[in-house]
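Just one protein chain is left out here, and the rest sit where they should.
Up next is chain A:
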Amino acid sequence: MDEEYDAIVLGTGLKECILSGMLSVSGKKVLHVDRNKYYGGESASITPLEDLFSKFKAPPPDGSYGRGRDWNVDLIPKFLMANGLLVKLLIHTGVTRYLEFKSVEGSYVYKSAKISKVPIDQQEALSSDLMGLFEKRRFRNFLIWVQNVQEDDPKSWDGFDPFSNNMQALYNKFNLDKNTQDFTGHALALYRDDDYIGQSAIGTIRRIKLYSDSLARYGKSPYLYPMYGLGELPQGFARLSAIYGGTYMLDKPIDEIVMEDGKVVGVRSGTEVAKCKQVFCDPTYVTDKVRKVGQVIRCICLLDHPISGTGDALSTQIIIPQKQVNRNSDIYVSLVSHTHQVAAKGWFVAMVSTTVETSNPEAEIKPGIDLLGPIKQKFVSVSDYLEPTDNGLNSQLFISTSYDATTHFETTCLDVLDIFKRATGEEFDFNKVKHELGDEDQ
């Protein structure tokens, strides 16, 4: 450890692993350390099942759960948007070769105490009970308009400036009712609350396009999920970093980030000090340089059956829009299963999560829990959502934010790309890596 590095990365969560990979690929000498014995931190998938039970201080699982090592249970539920930023990062860094994916089977939205499938084609839309016949026609016109919008070509805007007008104005233009607005904002644009309605319409347009472009890639839903769980993602980027010369140390406690004149100079573990020019870490390594901006509740539920009303799907997402249950932020339900090698045969892992709004967060997720049917085992965690108070420009200490309650990795990637830019002064060049990986044509 007593060496000098360009960068030291603390924590092997997904954000830190992507950063470590990007830095190594850019030619930096990187030391990557985790205080845990395993890779992934908060974004690990816990295996075997016994470890998950003991993590939540529950008595060990009985024989009905099958083999413990057939389980890989995520702590944070998310899916990949098939045409989203993380997929772009995976492709351009070549990390995609370490992973295999399945398409999530369907997406559902909660309306009037029951769930309906989010239509994926004309046929499903025609038979959907989400809106009436005339509303469907208005909604169709709206989607065609969105699809035609080219940001740099005002002629394609058809007289509505999506930059200067807000989303409410766009809804009004197409005469969409409140239900359809709810569906559009929460099930397609995937906003967690209604703040977007007062903001420039272009943001929502981009999100709807991301949804439909993602849907176009694999058909069944816009979401992908990796075999063996989300914990494979940080590991893939860690390997990328190692392949490009990054040094890895696990099970190494970090006692101090050494500063001189307000600037990072190294990291101390016991009596060893590794010198460096920059430090990257998750908020848990620097509790005095982050502030709490909220809380997220996540409830892991082990089921021996699929969710009723989803056509026995082996993977699915259900969105409960805030207004349907008199809240300010949506509740999300995600389901994966043995088909992804994250549970023993016949088992399902559901996760219910939301942004905490009251002093009784468990009661807040009840509408989601109620959809699941009988639950064999439940693990609840409430975690603080932390963000850095220092942007690192002077201190050269770059801290990521906690993982938020969104259902996908878009905000995760934006944070990573922003940190990379702050630290290196340049945007990450997606094309740089692709050409250098010389193993394709051997």
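Please note the rule applied: a contact is a pair of C-beta atoms (placed from the backbone, for glycine too) under 8 Å apart; a residue touches a chain by one contact, two chains touch by 3 or more; residues count from 1.
Here, contacts and distances are computed from a predicted model.
For the chain that is left out, the UniProt protein name among "ATP synthase subunit gamma", "Dynactin subunit 4", "DNA repair protein RAD51 homolog 3" or "GTP-binding protein YPT6" is "GTP-binding protein YPT6".
Contact with the chain not shown here comes from a single listed residue; of A:69, A:114, A:292 or A:422, that residue is A:69. When the missing chain is restored to the complex, the residue among A:15, A:28, A:78 or A:102 that touches it is A:102.
Within the full complex, the residue among A:190, A:224, A:279 or A:397 touching the omitted chain is A:224.
In the full complex, chain A touches the omitted chain through residues 37, 39, 47, 69, 82-83, 87, 90-91, 94, 96-102, 119-122, 125, 136, 139-140, 143-144, 147, 188, 208-209, 211-213, 215-218, 224, 227-228, 232, 235-236, 238-239, 242-245, 247-250, 436-439, 442.
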